[in-house]
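With one protein chain held back, the other chains of the complex are shown just where they sit.
To keep things simple, chains are lettered A and B as they appear, and every chain counts its residues starting from 1.
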Amino acid sequence: MMRVRWSAILLSLLLLSPIVRALDSAPAFEDAGLQARYEALTRQLRCLVCQNETIADSGATLAADLRRELREQMAAGKSDAEVLKFMTDRYGAFVLYKPPFEQRTWLLWLGPAGLLLIGMGVAIRVIMQRAKLPEQLDSEEDAIEKGESV
Amino acid sequence: MSVELGHFALILAFSLALAQAFFGLAGATTHRAHWMAAARSAVIGQLVFVVFAFGCLAAAFLRNDFSVLYVAGNSNTELPAFYRVAAVWGAHEGSLLLWLMVLVIWSAAVGVFNRGMSTEFISKVLGVLGLVSGGFALFIIATSNPFERLLPAALQGRDLNPLLQDPALAAHPPMLYTGYVGLAVPFACAVAALIEGKLDANWARWVKPWTIVAWLFLTLGIALGSFWAYYELGWGGWWFWDPVENASFMPWLMATALIHSLSVTEKRGLFKSWTILLAIFGFSLSLLGTFLVRSGVLISVHAFASDPSRGLFILIFLALCIGGALTLYAWRAPRLQSNAGFHIISRESFLLFNNVLLVVAASLILLGTLYPLFIDALNLGKISVGPPYFAVVFLIPMLPLLFLVGIGMHASWKQAKLAAMRKPLLIALGVAALFAVTITLLIYGRMSVLKFVGQLAGAWVILSSLYQPITRWRAGQRVPPGILGMCVAHLGLGVFVLGVTTVESYKIEKDLSLGTGQTVTVGHYDFNWVDTHQVTGPNYDAIEATVRITHDGQEVTVLHPQKRVYHVQTSPMTEAGIDAHWQRDLLVSMGDDLGNGVWSVRVQYKPLVRFIWLGAVIMAIGGFIGLLDRRYRTVKQTAEQTVQVSDPVSVAARS
Partner (left out) sequence: MWRFLIPGLVFAVLIGFFVIGLKRDPSYVPSPLIGKAAPAFSLSKVEDPTQQVSDKDFVGRKHLVNVWATWCGGCRQEHEFLVAIAKQNVIPIVGIDWKDELPLAQRWLTQLGNPYVATGFDMEGRVAIDYGVYGAPETFLVDEHGIVIYKHVGILTVEVWQNEMLPLITGKATANGART
């Protein structure tokens, strides 16, 4: 009995505390487009306290404060770029889950396409070379002919 | 008392690992039969001792022995018995012991099930595995001893993290480890082949089933982790491109490429150095993952308590293992070339593209995961690389791959006779396009190039996978397990892709506040917040909400999301209310109590999200079916036939 009551009190105290996992305390924007932009932005920004979450998902007080900042700025008509600049001016590029395209991230953004081109180039070169070589028999010949093997 | 026995067993296992390594490698190179036999005994001995050590730790958990530091840190008398066992692998030290045990089980399996390969070869494989398990055992004994005592003993433990008190999450590490630790077997086989300086079709045929089993468990392990995150964390996410998630996905991509590359080596004796390299990469990425999660080098939600000295040990181990393997590769692989050719359009060329695209995919994930580290190490500042990057960039190799999969599946060896296939494939493409248009425009009413291409890719792979089985069944032929397995696995891939593209294109997530009696509409469903009340669980107290969902006035279901506070670790947890359906999931998660019966809530509509995990399960089933192919049982049959022929009674009976 004692323990049940204790937990209930603790539960209600914790619910009042600011460290509880939180979603927005404020109502959503009336304008659906604005709300959609807001939800997209909160999912792009990294929480600096619980660094594995977006500020949309994080229960940290700082995340709630940053969401509030976001709402106020967007309500004041700021664009996505301006809001993101607000964040990076104060916290640096670390706060963006989508890394900006700048000199130090050229390799990051261009690397995958580059790797693809190099890879495809290598593959095509090998295929052209192999096309010139004679084919050879192999032990699975019969099985393949009978259609019993892949 | 028994934990000291466990500790002692671990030390014995370490010495046996060294013996296994020595006798295995030296015995094979000097052709000493009794040394090679000693290696096989050593691996069985290692198995016994490591299982015993693991058992000691599990027993300490079950009897709540809080004089053991690790038990005190991760368990609690209130913890149900099932989770007390799962808590064994709940933190760093115990999970390493699980890693070692899985490795030793795989090694022992190699020591027992090795008909068809020469004793020298198996010896070398066991030798390499002994080096790896020895290194791990040393790491555990030296830096991460789970048997350390806590004196005086604690009266009560700190409890297992409530997030981990879940059956799926209890099963996730063992499955995952069976998968990526299992990649040590093809790794050891590749190293053994490099040492021997030769590689033939027989080698590939023998290694393939081992790889498929490891791949299968890895597929299920990753899917289990994703599924757990989805329903347990309550925010509806199923993949976050977290460094440790990536660390399990990269070996999966390599293992997939390896299975395909082994086919080519088995059938045509080609791609030998590719196959060796993929085998090395696969296990290397597993080891890399182990390093990343325990060294504190990257931020991750999965990261165990980091300790740079542990990180250094693993790094040295990593450098020796992989550096050694890659040096051996640079030295010996050139002599493995073969001179067979194939046409420009052939199964071989499709599989070459397959290899290349999967390696590109794994490389770009590695690049993105490690890039923050690169930038920081070069003193260029701090950046984050997260889902917005990976989601875009991953498509670069993946879209071409999905398109090629549909055609490559049907290509023949040496020269693909695709002329016969052209009409059915074009029909499949047409049907897939029609399907994509129907879904994007008619069903959901939202279209974009990416949405269309995603649906097209999923449908295309599914239809293409069905072609061969359907054609054969209609012709009255049976479908051999090898082919059926391949088709089912690719079907699973298509189902997975369809799930991903549908849910990501058409999901709806709304963060809002709801008061008693209020209703909100999300995705044509009406969510009515009826009330909230208190409930008590076995080791937690919670506030539970009742949410009634209706569709066009008809009741669909009543959900009961909860906000829990566990008795011991008092951090609050949210349990989402989920209405699960193949076509769509509906989720309600509770956030904050805003007072006056009003709560901040997240309501979600997720179409076809279950296809993601269904696809993974189908892929695993496909892999399993492939294992049943008679090629892998040929050796056994030949042996039986030999016995039959030399039995005079049966010879007489037959004549």
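Things to note:
As a working rule, contacts are C-beta pairs under 8 Å (C-beta built on N, C-alpha and C of every residue); 3 or more make two chains touch, one makes a residue touch a chain.
This is a predicted model, so every value here is computed, not measured.
One of B:33, B:112, B:142 or B:373 touches the chain omitted from the figure, and that residue is B:373. Contact with the chain that does not appear here is found for just one residue of B:18, B:277, B:351 or B:609, B:277. Only one residue in the set B:80, B:323 or B:430 touches the chain that does not appear here, and it is B:323. Checked against the full complex, the candidates B:145, B:248, B:295 or B:346 give a single residue touching the omitted chain, namely B:295. Contact residues of subunit A toward the unshown chain are 18, 48-49, 51, 61-62, 65-66, 69, 88-92, 94-95.
In the full complex, subunit B makes contact with the omitted chain through residues 273, 277, 280-281, 284, 291, 295-299, 308, 311-312, 315, 318-319, 322-323, 326-327, 329-330, 333-334, 370, 372-374, 376-377, 381-382.
Operating definition for what follows: only the chains that are shown with their structure count from here on.
The distance from the centre of subunit A to the centre of subunit B, each centre being the mean of the chain's C-alpha atoms, comes to 21 Å. Note for the complex: subunit B touches subunit A at residues 201, 235, 237, 240, 242, 263, 266-269, 299-301, 339-344, 348-349, 352-353, 356-357, 359-360, 363-364, 367-368, 371, 375, 380-389, 393, 396-397, 400, 412-414, 477, 480, 482-483, 486, 509-513, 534, 536, 541-543, 563, 565, 567, 570, 572-574, 591-594, 600-602, 629, 631. Every residue of subunit A that touches subunit B in the complex is listed here, in rising order: 3-4, 7-8, 10-11, 14-15, 20-28, 39, 44, 46, 51-53, 56-57, 92-100, 104-105, 107-109, 111-113, 115-116, 119-120, 122-123, 126-128, 130-136, 138-140, 144, 147-150.
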